[in-house]
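This report refers to the structure that appears directly beneath it.
Apart from one protein chain that is not included, each protein chain of the complex appears where it belongs.
Note that the chains are named A and B in the order they appear, and that numbering of residues resets to 1 at the start of each chain.
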Amino acid sequence: MIELDRDQLISAYRIMKTIRVFEDRLAVEAATTAMAGPLHLYSGEEASAAGVCMNLDARDRIYSTHRPHGHCIARGLDIKALMLEIYGREGGICNAKGGSMHLADPALGLMGANGIVGGGMPLVCGAALAAARLKTGGVAVGFVGDGGSNTGQFLESLNFASVFKLPAIFVIEDNGFAETIASSWACAGDHVKRAEGFGMPGRRVDGFNVCDVYDAAHEAVARARRGEGPSLLDVKLERYYPHEQGISDAMRLPNHVAWLKANSDPITLLRTKITSAGEISESELSAIDKAVDVLIDEAVAKAQSAPPPPVSELLTDVYHAYP
Amino acid sequence: MPTLDQPKTSSTISSHSMQKEGAPLRRKARISYRAALGEALAQEMRRDPTIVIMGEDIAGGMGAPGQQDTWGGAFGVTKGLLGEFGRDRVMDTPLQESAIIGAAIGAASNGLRPVAELMFNNFIGVCMDQLLNQAPKFRYMFGGKLSTPVTIRTVYGAGIRVAAQHSSAYHSILTHIPGLKVVMPSSPFDAKGLLIASIRDDDPVIFFEHIGLFDKEGEVPEEPYTIPLGEANVVREGTDVTIVAFGRMVDLSIAAANSLQTQGISCTVIDPRTTSPLDEETILESVADTGRLVVVDEGNPRCSIATDIAALVAAKAFDALRAPVQMVTAPHCHVPFAPVLEDAYLPNPEKIETAVRSIVRAARA
Partner (left out) sequence: MPSEIYGLVIPKYGMVMTEGVIAKWHLDEGDIVNEGDELVDIETEKVANVYESPHAGVLRRKLVPEGRSVPIGSLFGVISAPNAEDAEIDAYINAFESSASSVTATSAGGTSAAVVDIPGGYIRFLKLGDDPAPAAVLVHGFGADLNNWLLNQGSVAESRSAYAIDLPGHGGSMKNPKIATIDEMATALLRFLDAKNLQSMHLVGHSLGGGVAARIAIEKPGLVKSLTLIAAVGLGREINFPFIKGLIEIDRRKDMRNLLETLFHDPALFSRDMTMGVLNAKRIDGAMTCLKSIAESCFAGGEQTRVLRSELVQLPMPIQVIWGQSDRIIPPEHAANLPKSIRVHLLEKAGHMVHMEKAAEVNKLISHFIAAN
């Protein structure tokens, strides 16, 4: 098990806290102000984004899902540009053309969040193929949910990546439900065994423990960089919000989420772990909390006051060139 | 597990066999549509090391103990490329269209310039998400930040008795999608120039090769050259009617035009070469001259490129029209197996002639 050092633990905390405050704030704003577009919030799942993305560098590419805010923040996407995009304002990271579900920043290796469940998985193979052919040393990570894990595109990608021994890492974020359907029912068999069926290593990961995620991802990334091929991570975690804001989550038992927050919150677990070891103080973490609050406050204020994009932008960027 | 360092096989006799860089090929001036496409691929792959080709059986024999480069593609277009470029750049794939096309698209955004093959355009059903929701939308959804310079070559068209699931013409469906470009060469000259242009284009291009044209021969320059996407070819100039035709329908329209000439009717034949972008100007200018339009397309008649052009002309050249627009297309049914039925399904010169004659009174011969 690889251990995170002091700086990495603080980094992990900062990333997870930023995601949490960002998402929780969006939930509040969506409930109290007029906001266009669907919101699929990541609160509760932060350990997965943080643990995986901390293993990546500038050579690497990630492909995300319709629930992408956590992955984007973990890869360092500018918080203000992210908020502007979610609000559909000028200056959004995708010039307000994509919205919450279609975020990208190639400069950070964020190759696109996908609104089609499973749609990004073949693209992961492509990014990994390019890395292999161009010998960049990079890896391509595909995040997918338990819903996406049954799609043809995902399963085809497992085969393709294995046949070509691509430096790809498939991260299933199994939060227990695809919309309202329980993954325990919908996913036949077992993800780790499926991976092994395709000839790649699979590992079940505790998605509430950022250190476990970090360790699993570290192993997968190292394997990929060594040219040994793809891996699959089956990350078990839970989301605090419904599939989409404003939509019923009643298929979960009442008080379930409250119980999770009280007993199995990944940020609380991390905080306890790193402060009890003594090296990092509560006050240091509280300072981070304050800084994050300010950051999110500023981002919301900016987004809510920013102008929408000009209508003249409607027809731009359809093509590189069209006569 | 297959290795990627296959020993280079000696290339078979092909018009694009190994030759030193910069030296012309010194082949005969007329080559086939198939050879023109292969030459385009070979020359581009020599010029740009980021170009890789991928698809089912595009070489053939991957993982098998016998002859490699067994087919060189289901229609022989990519034969010989394995010997020159090796398995890293000439990739046989498993049979899984979503992954093949999706991987090509993903690689295109990450520094490679892939040319993937969809063996029959009918198989688009399997990978449609990638061509509907993914490649065409990246640039737009992501605010101009992502580029997808991918070319998807596919075979389309009826006439060789392979029936409903291998004979369709789905170019109209893809023309509908913003963000894609759709190319349909009708001759060896156009095939080479348009394929090179498609590969160099930074947008996703779907390149439709007609199944009945692979053996057609024509003059093709040895050097690499391009044809701009969105430029129609006026194949024949006339005064009485404008015939707009695509792919294999171009030759049928020329045959009809030649026959009509003997009946005192003079036809312009326009081959738009690309349905997206479409050279509207050339079509509209011609209709302004002739006042009559016949569109010939082997796709089914509802929501097709034929209806698209008919509407364009009705909207923008209404005053020039002296007769209703005629469309010669397949009927609203599937491609049947029995040869006599398939022949009845397809447009042919007689049907084109009939359509022309229905709107043109023959001038005195």
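Going forward, a contact is a pair of C-beta atoms (placed from the backbone, for glycine too) under 8 Å apart; a residue touches a chain by one contact, two chains touch by 3 or more.
Just so it is clear, the structure is predicted and the values come from calculations on it, not from any experiment.
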> Among the chains in view, which touch the chain not shown?
Replying inline: B
> Looking at the whole complex, which of B:Ile51, B:Ala108 or B:Ile227 touches the chain that is not displayed?
Replying inline: B:Ile227
> With respect to the chain omitted from the figure, which of B:Ile160, B:Ala314 or B:Cys333 is a touching residue?
Replying inline: B:Ile160
>> For review purposes, identify every residue of chain B that touches the missing chain, sorted by number.
In response: 23-24, 26, 28-30, 74-76, 160, 162, 193, 211, 214, 217, 219, 221-228, 231, 233-234, 237, 281-282, 285
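We take it that only the chains that are shown with their structure count from here on.
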>> What's the distance between the Cα centroids of chain A and chain B, rounded to whole Å?
In response: 40
> Which bits of chain A are touching chain B when the two form their complex?
Replying inline: 61, 63, 92-98, 102-106, 111-112, 114-116, 119, 121-127, 129-131, 133-134, 136, 140, 152-153, 156-157, 159-160, 163-165, 199, 316-323
> Can you list the chain B residues touching chain A in their complex?
Replying inline: 1-2, 4, 50, 52, 88-89, 91, 93-94, 96, 98-112, 114, 126, 129-130, 133-134, 137-147, 178-179, 181, 201-203, 228-230, 277
